[in-house]
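Left out: one protein chain. Kept in place: all the others.
Take a look at chain A:
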Amino acid sequence: MKLLEIKNLTTEFKTGQGIVKAVRNVNYSLEKGEILGIVGESGSGKSVGMLSLMGLLADNGRIVSGSIIFDGEEISPISEKYKNNKKAYEKRMQEIRGNDIGMIFQDPMTFLNPILKVGTQIEEQILRHTKCSKKEARERAIELMKKVGIPSPEKRIDQYPFQFSGGMRQRIIIAIALSCNPKLIIADEPTTALDVTVQSQILELLQQIAEETGTAIIMITHDLGVVATLCQKINIMYGGQIVEHGTTDEIFYNPKHPYTMGLLRSIGTHTNGERQSLIPIPGTPPDLLKLNSGCAFMPRCSKAMKICKDYMPCRTQFSEDQYCSCWEYCKDSADKIVQEQSAAVNG
């Protein structure tokens, strides 16, 4: 059974300038123990997708359509079960968050409460989700701190966040995320604020955790180096959609979508030997308020055709895992897709 299955998820925000569709028709699934990387530029919807899943959208955001199945249970707020019962949804999500799904955020300083000891903050979550005494919770907290590589945890458990360095704070957050043995950890740019030497330590730690505990990890990042090191599968997001999905090797050595190819070309090869010139992707990321009805990448794409502007390409499967949405690969069935989409608009 799949651990997480997201089908046709669409999330939108009401803003002063109009409705922004931050996530559009996103589908993917995750096996137990798998590490999935979600790569995209700022505004590509990678974080909003995760917030929708956790039920943490801001007040002006809402899930328009789609279903989210976590560990066999439907947890979308618009499902039959929760549609008219917001209280039940909130209650259930509070049980799931922290217990079944752990979260690691980008900025370790804003996540931790500066006036509480780190021990208190780890214990808090354990006490909330499991039946145990305060003493047991403290022991478990020390054990967790040891696990994430904090030296002399017995002493440091009574210190405050400001007494920790950036990397150590991120370790505390990982300890909190791990505290209830979650089935899934969502890491939203966990190493962006850290130095490279610390980053490699944190990545190593995450890998070790995945191997030891069998926890699945969703890694949200814009750094292709990070996904190459850590992830088994990758979603490439652009303009709120998944434009390509595949195993790490497929994405890096055999990319299909023009955006993925452009991304790889624009970082150049860092391998030994010849220096290659960087080939940037021209233009800028799309304005989500002014999207055309077709492919979001069309204005920057070197292979753009007439049809790309008005009609959405369909998904082409290349291997067991890899698929991509680009007109380049579904030209032959163009007439049928155009008919379907026109019918959907008119009807």
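Criterion: a contact is a pair of C-beta atoms (placed from the backbone, for glycine too) under 8 Å apart; a residue touches a chain by one contact, two chains touch by 3 or more; residues count from 1.
The criterion applied here is as follows: contacts and distances are computed from a predicted model.
According to its UniProt record, the chain left out of view corresponds to "Dipeptide ABC transporter ATP-binding protein" among "Dipeptide ABC transporter ATP-binding protein", "Peptide/nickel transport system permease protein", "SDR family NAD(P)-dependent oxidoreductase" or "FtsW/RodA/SpoVE family cell cycle protein".
Set against the missing chain, the residues A:Thr248, A:Asn292 or A:Thr316 yield one that touches it, A:Thr248.
Looking at A:Ala22, A:Val226 or A:Leu288, the residue that reaches the missing chain in the full complex is A:Val226.
Of the listed residues A:Glu95, A:Asp158 or A:Asp195, the one in contact with the hidden chain in the full complex is A:Asp195. One chain is missing from the display, and on chain A it is touched by residues 41-42, 165, 195-201, 203-204, 222-226, 228-229, 248-249, 252-253, 262-272, 275, 277-282, 284-285.
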